[in-house]
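The other protein chains are all here in position, but one chain of the complex has been omitted.
Coming up: chain A.
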Amino acid sequence: MSILSLALRNLLYRPWTTALSLLLAALGAGLISLILLLNWQLEQQFDRNLAGINLVVGAKGSPLQLMMSSMYHISSPTGNVPLDKVKPFLNPAHPYISLGVPLSLGDSYRGRRIVGTRPTFLQLYGAELSEGAMWTAPMDVVAGASAARELGLQLGDTFRSSHGLVEDDDLTHRDAPPFRVVGILGPTGTVADLVLLTPTESLWAVHDTHDTHDATAQHDDHDHDTGPAHAPAYDVTQPLMDYTDKIITSVLIQFKGNSITALNMQRSINENTEMQAVTPSIQLAELYATVGQGEQVLRQLGYVVVGVSILSIFIGLYSSLDRRRGELALLRSLGAGPSKLFGLLLMEGTFTAVAGALLGLLLSHAGLALIARYFSQAYRYDFQRLVFLPEEYWLLAGAVVVGVLAASVPAWRAARTDVHRTLAQ
């Protein structure tokens, strides 16, 4: 039975006071930890998917929406742009552009976005085939690793797409030709894992069939199954630049040179065309600044709760001193020096703060797991659930400081217990 275990036993002997202080410390540390974890996770996701993209060109609208839909496949696209207008960005011989990746968005399969593109998409995210082969014809699909796993797609499987990102039978393109899985990508940790890739022509094919059918059937109801349709004859090896009167959603661009070129090109597109160009790094910085304001508020709230927990530990210990005066005098009579009494109270405060912080970290990681599940269901993004940030070690170190701060005055008073006066009463 040491002073250390006596401190623990004293805390357990006053369970309600201890629980209150511990809970407040847990709330403060948990809130700060959760903010740190979420911030880190979001930045990881955003940064990982930057993929060296310097510019996103698409239809006018919200710049954030264009970036989120084209790079992170979260929200709806801002619209479509005529292929003729973006052809220069797809030109392999462009003097400033090293890579231009076309994207055609708008359809999905069971909540997974179908992305009409070119094989250069794989180059952008460093993706490689793990099974099957690249597409050779319209309606061929190469599935991202987690999309294939979660949808249970295997080579040779066929499916029909739906309009938008919502799972709704009424929105299924029943009259369009089915997609067929010809390849599955290995995992990359990027958005390439989340989507179903197909040649740009596949989406044109779906809508060509739909438009033809609408024209003949004179209605626009999606819920019509007229039997198997056939893919219109497109040659997916033909450069997109060769097509006219077609539309795509956006182009992801990597520059050859420095960012001055990007800034100039962005300004030129925004001022002189019907399209908009967005620099992802700037958009992300703005997004972080916006999110950061909310984060700051929550972080301040966390600090306030930590302050309240300091107060709670202090009040708990200080108010117990009168009741414990005899006990402290007894310890002195048994040979404990003032420093031992100081240490006892200090340990009680520190234990409460550290145990609270540990509980808070546990709660924040449990909270992260819940949020991760939500993000996974809503946006298909996977968070790392078993991550422990260096800042969280600092939180634990901070808890020691909090405990010492809260307990130092009561500990000082305990050390100065007047043994003679107390025992003589």
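Definition applied: contacts are C-beta pairs under 8 Å (C-beta built on N, C-alpha and C of every residue); 3 or more make two chains touch, one makes a residue touch a chain; residues count from 1.
Methods note: contacts and distances are computed from a predicted model.
Visitor: Which protein name, taken from UniProt, belongs to the chain you can't see among "Lipoprotein-releasing system ATP-binding protein LolD", "Cytochrome c domain-containing protein", "Monovalent cation/H+ antiporter subunit D family protein" or "Phosphoribosylformylglycinamidine synthase subunit PurQ"?
Guide: "Lipoprotein-releasing system ATP-binding protein LolD"
Visitor: Could you tell me which of A:G126, A:G257 or A:G326 touches the chain that is not displayed?
Guide: A:G326
Visitor: Which one, A:A336, A:L359 or A:L389, makes contact with the chain that was left out?
Guide: Within the whole complex, the residue contacting the unshown chain is A:A336.
Visitor: I need the residue numbers on chain A that touch the omitted chain, in ascending order.
Guide: Answer for chain A: residues 1-3, 6, 9-10, 12-13, 326-327, 329-337, 340, 419-420, 423-425 touch the chain left out.
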